[in-house]
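One protein chain is absent from this view; the other protein chains keep their places.
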Amino acid sequence: MFVAPHIEWAALSPVLILLGAAVIGVLVEAFVPRGSRRLVQVVVAALALGGALVAVTWRWTVVQQDGPSSLVAGALREDAPALLFQAILLILALLALLVIADRARGEDAFTPTASAIPGSEYEGQARRAGLAQTEVFPLTMFAVTGMLVFPAAADLLTMFIALEVLSLPLYLLAGMARRRRLVSQEASLKYFLLGAFSSAFFLMGLALLYGYAGSVHLADIATAVPLVSGMDGLLLAGSALVIIGLLFKVGAVPFHSWTPDVYQGAPTPITGFMAACTKVAAFAALLRFVYVVTPGLGWDLAPFLWIVAILTMVVGTVLAIVQTDMKRTLAYSSVAHAGFLLLGIIALDERGISGILVYLLAYGLATVGAFALVTLVRTKDAEGNLVGEAGHLSEWAGLGRRSPVLAVCFALFLLSFAGIPLTAGFTGKFAVFGAAVAGGDWPLVVIAVLASAAAAFFYVRIIVLMFFTEPATGEDGSATTVVRSEGLTAVAVVVCAVGTVLVGVVPTAVLAVAAQASKFLL
Amino acid sequence: MSIDLAAILIVAVPLASAGVLLLLGRRSDGWGHWLGVLASAASAVMAFVILFGLLGRGAEDRAVDVHLFSWIPAGELDVDAGFLVDPLSATFLLLITFVGTLIHVYAVAYMEHDDDRRRFFAYLNLFIAAMLILVLADSFALLFVGWEGVGLASYLLIGFWNQRTEYAVAAKKAFVMNRVGDMGLIIAMGAMFASIGSVDFETVFAAAPELSEGWATAIGIALLIGACGKSAQFPLQAWLGDAMAGPTPVSALIHAATMVTAGVYLVVRSGAIFEASPTAQLLVVIVGAITLVFGAIVGCAKDDIKKALAASTMSQIGYMMLAAGLGPIGYAFAIFHLLTHGFFKAGMFLGAGSVMHGMNDEVNMRGFGGLSRFMKVTWITFGLGWLAIIGFPGLSGFWSKDKIIEAAFVGEGWQPWVFGMVALLAAGLTAFYMSRLFFMTFHGKARWNDGKNEAPGPEQHPHESPLLMTVPMIVLAVGSLGLGAFLAFGDRFFHWLEPVTGHAEHHDPVIPIPVIMGATVVLMLIGVLLAWRQYWASSVPLMPPTGSVLTRAARRDLYQDSVNEAVFARPGTHTVRTLTYADTAVVDGAVNGLGAGAVGLGERLRKLQNGHVRSYSAAMSVGVVLVLVIVLVARI
Partner (left out) sequence: MTNPFIPILVMAALALLMAIGGVAASAVIGPKRYNKVKVDAYECGIQPSPHAMGMGRFPIKYYLVAMTFIIFDIEVVFMYPWAVAFTELAMFGLIAMLGFLFLITVPFIYEWRRGGLDWD
């Protein structure tokens, strides 16, 4: 007999608000005249993100009082870490939205018509007519909806749906850059193909785990671990495949190969958005899966996770050193950060959870801020026409003289990436490494410290380039220039910078909240 | 004003000033430098407030812990940010703010024609604040913040004239070598956390005596690496000479008086750890002794006046390290020498700056000579600094250096003999190279183009520097003259430091004290005489002479002292060449090699990132298969 599940509408409110906003966004595209679409879209998206943030805060107070609970027949889990991950996601998404919405020099970062053949006459007409692909906003809202469900997903099917809901819009968004259309479309296709590939692994793992435990609920699988015997192969292979599916999303080596190409090809505001938010969501899901399902098999999965973490830290760092493109450098640096974050996963300890929370906040702020600044630094050809973002590192030379505020903010984000004390990055590294030490993973921490020291090299190299090198003029007379943002990007950068400093100087409050949220209760 | 408030303000004021200057940008160009001076002076006033506040207490109560805020309250590792005001940190506060303020004043005139003077003062203030945090910190974590802060400020200031590539390169070199040292400090903190579970001074030092010797040695060596990086000690000394690319006030403040002595501070502050590990302690002494000799030899060979002074700084810090490694009997002497050295070396750097100011930024001493007639104040103040550093009886350096030499002779076995003799001989070397520097610059024939002689180069019109520059030099010269005697009188400085360094039992050196003293003075005189003969009485060639060591030694082997000279002093001699070679080829080579290795590995890995989706998915598939193999095989 079918029993209708009880739907906890109040607890679902953050997700519902965002989903509603996404649907409204689609209808806005259908009914609002072209001229006012962008304004309406930005307002709807900002209100939705703000509203969801308020809702999450409210649910936090409820959970603090009543304790965690299961929603919708166990499909979702509302507990402190999930809510905190959602709050971090919403804050970062709100900041990223500002960058996405910004139109420096009257042009946003997106193509006027995504369906036009690159370089065609039709595309040129669309650009001259000032068309805009405002579908970007509902797509972003759909992606955030998926990300919001991801940390709370308590069964593997919900997790998979959330994974797809967050991925599909991102595949599209990656292909919508205004300039270098072919690179962007290539990135989009690569992301889609490899994403589908990794989803297949996730599904395979799901199937194996269902075969093992007879349920897709994480809690049921966890209870089955000590009871079911003789099918360990199924359990281990299933867990490993599910983890691989998630590791793809966080960009861990050897499942990282899409990262640099996609980060480079995607429109820069989207790169910032997905680098920050996808990582938060995917780590949240990874954390829940590992902490709920696999504590019992820690010993069996440890070699795998250790090797992945070491590879990710080392390969990410080493490859970042040899990059000459700013976005690729940041992409590899994000790979390395995924490695550092894996330390918190491996720790299998409450402090690992709070460490990852703090680290993700610090990393997300610096990432959104850094990519926001990348959108403002442009190349100008000999006639003074803007031709695109200044991708090559050498084009950043001497930026500190001409735009000191921008360069100082960028340097701050880089220092935070490097984990220099008094920036948020230090607090995050400290928390995660501390957790790993407490978990007894000494060798990993030593490698991590060495890798972060080596990583500091290329961050500092960029700072040196900006402040101590003469600005270069290309052979064809091209030069680097900084465009004024409409104001939205500037706000985002300032908030990120202030946040980075605050979390670095007075981390007490953040650490305390994170420590409160460091328990998954089944 | 309470000590707590003063301790907070002393850091906050220069920090705020630096912030204001950097944020206002060009708008504050007109008055920015005076704001910088004022901020530094205000800190100096606070330092005196703290000094008198401490003096007003009994010797036992002279340690005030100022709690700032809970910094990292993460589970077992609970780090509070707080300041520790005790006689040791108060001594540094006075040195940093007082000498710092004088140098600020000097820089107002020295940097007058620089467009970026305001930025320069912002960095100077930033440095002062960071250095004060370093010495005030009550935990290794906060000390590390200051440690990185001074590194950053130093980097910014060395590269201040970054329009010249080689200066920017020098800044980078300093930064990289300092990072090596920083790793030492980080490892030390990690080891402390692992063995003791805390990084604040109180807990660590209380637990240090119970530490196993292995842990103590590990922590001690890691700390020593940190100290070597910051204080330009062997084998991390190479950056200091290049750091002279910065404006001269920077060299005076950061690379002579304050920042480079942070390593000594670290060793003395962590005395409890080193006492728990004789091995680490011995290493400190060995490092100090090697650097002491190394710096002195290099000092004999350099023709660049600032680089010669830098080599001398290195060597003098070697003295301090040596003393600090001797344990409680040496701590107070190390700090004492640090203090007097801060005064006379800063004074001499300012003097060198004044000479450069009058000679169109010429730094080659072979192009100086006979300048005493043209810059009287510089000559006299520099002369007092010179007498102080060579340990002329009665002046500051005599009191402090002599104590270290005596302490080096204390002990049992081979050690007092080796280290004592090294310290003693280095005193003679010091006298030689400093006199060489002094005579080449101020005495002998003028070797610059005065319009009448045949000397190459543009015509020079040496002149005395303005009052803003000479007054700080005079004040520092007074310090070089009297500070040592004032503090040594009745051992008052040692009693002042006793609550921190602990009371040291008096031991007799292996050689009677009067003999040591006599030998020091005699060696000093020999050194001066040699330099006089070579660089005052006879003419100094404009180009460094070349020629093999053997011929020279053979020609002069009748004169016992000439051997000394031929081996050590000849510029371009084999020894120096080898040392220089070792420095550039081995040390630089190792650093560059490491970088090249990483880049090479990266290039190879980059090949894998070829842009083809098929390769990417193949890589992923291989990864998945490997993971499954690992997971399923590791289970068995």
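A and B label the chains in the order they appear, each numbered from 1.
Basically, a contact is a pair of C-beta atoms (placed from the backbone, for glycine too) under 8 Å apart; a residue touches a chain by one contact, two chains touch by 3 or more.
In this text, all values refer to a predicted model and were calculated from it rather than measured experimentally.
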{"item": "Chains shown that the absent chain touches, full complex", "value": "A"}
{"item": "Of A:E8, A:E29 or A:E107, the one touching the omitted chain in the full complex", "value": "A:E29"}
{"item": "Touch list for subunit A against the chain that is not drawn", "value": "1-2, 4-5, 23, 26-27, 29-31, 115"}
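Going forward, only the chains that are shown with their structure count from here on.
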{"item": "Chain centre separation (subunit A, subunit B; CA means) in Å", "value": "45"}
{"item": "Subunit A residues touching subunit B - in the complex, by the definition given at the top", "value": "189-190, 193-194, 197-198, 201, 232-233, 236-237, 239-241, 244, 248, 254-255, 257-258, 260-261, 300-301, 303-304, 307-308, 315, 318-319, 321-322, 351, 354, 404, 420-422, 427, 430-431, 434, 437-438, 442, 445, 449, 453-454, 456-457, 460, 464, 467-470, 506-508, 511-512, 515"}
{"item": "Contact set on subunit B toward subunit A in their complex", "value": "25, 69-77, 141, 144-145, 148, 159, 162-163, 168, 171-172, 175, 179, 183, 186, 190, 193-194, 595, 598-599, 601-603, 605-606, 608-609, 611, 613, 615-617, 619-620, 622-624, 627-628, 630-632, 634-635"}
